[in-house]
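Only a portion of the chains appears, each positioned as in the full assembly.
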């Protein structure tokens, strides 16, 4: 099955970013496809390459980047939400791309299920 | 329809709203702070038990375990992990997160 | 709503598909940005010719309250945009009766005409959707 995932909160502050990742990981391991992960609202903060969590903690940004690299998952940051919050090409982590909100609607159309994670 | 609730019933109105607008026969999955709703002695115990006549309730055990609530789950609530979460999304024809 | 929303991309074979989309609004305006950014998605969705419904429940009903004036808080008043939705052919706006009444509001307090549904009718509406996005 083809999943779309919407992430509405930033890393560390809300568990939404963690749950979305664990869900996506489980879906891939079960052989499903992730059509796209779309980052909206504070969710765009998942995409900053400047993040340096404590060494004994998970690295939420790098986890997404690795998932993009290993599974070709399309990680899309909303351009408008990103501009409001200072997520732009300059600080974008590998594997993420910036695009418009149309990409979210398009995922809703293309994916068999679109699951939202937020606050 | 699969309804996902991620907020504590003692902090927000989310579970109440979900129960009010969930169609008979639907499924509710409690995740994150929402798992407190699945616990004995919690504020939602009675209303959830009552709702279980009409809806099937699941709770994500990684979240129960993180919060030390794994031994307090209301009878009849089934526990799933992230794989089970994926299966629940597949099983129903649509899904709504009550943010 | 003047901001850039990026290129609208209708690639793959999405142009022919029509799905039922519901945007569920349950948060008050201004305290958080969800109401405003939800509206931005709704406006974009109009370009995709989908079957779009807007649902207002819980504090989301407050988004439609008449008389919003944001000068003193220094924020942008986005409530007039709800009146512009009709021009985008987005005409299905549903308000949950129980939420509206619990807040002492009636349809006369709202900036746009809406259809009022009971919780039970709302349950049926939501159950019929293909995609439910919550804000």
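Should a chain be cited, it is by its letter among A, B and C, assigned in written order, with residues numbered from 1 in that chain.
To be clear about the criterion, a residue touches a chain if its C-beta (ideal position, glycine included) is under 8 Å from a C-beta of that chain, and two chains touch if they have at least 3 such contacts.
These numbers were taken from a predicted model, which means no experiment stands behind them.
Visitor: What copy formula describes every protein chain in this structure file?
Guide: A x2, B x2, C x2
Simple rule for what comes next: only the chains that are shown with their structure count from here on.
Visitor: How big is the gap, in whole Å, between where the Cα atoms of chain A centre and where those of chain C centre?
Guide: 24
Visitor: Going by the contact rule already set, what residues in chain B reach two or more other chains?
Guide: 94-95, 97, 99
Visitor: Hey, what residues on chain C touch two or more of the other chains?
Guide: Expected reply: 34, 130-132, 134-135.
Visitor: Write out the stretch or stretches of chain C touching chain B in their complex.
Guide: Interface residues on the chain C side: 24, 26, 34, 57-58, 96, 98, 119, 122-124, 126-127, 129-132, 134-135.
Visitor: Enumerate the contact residues on chain A facing chain B in the complex.
Guide: 1, 3, 8, 15-16, 19, 22-23, 25-27, 29-30, 32, 113-119
Visitor: For a test of understanding, state which residues of chain C touch chain A in their complex under the given definition.
Guide: 3-12, 14, 17, 19, 21, 33-34, 37, 40-41, 44-45, 47-48, 50, 130-135
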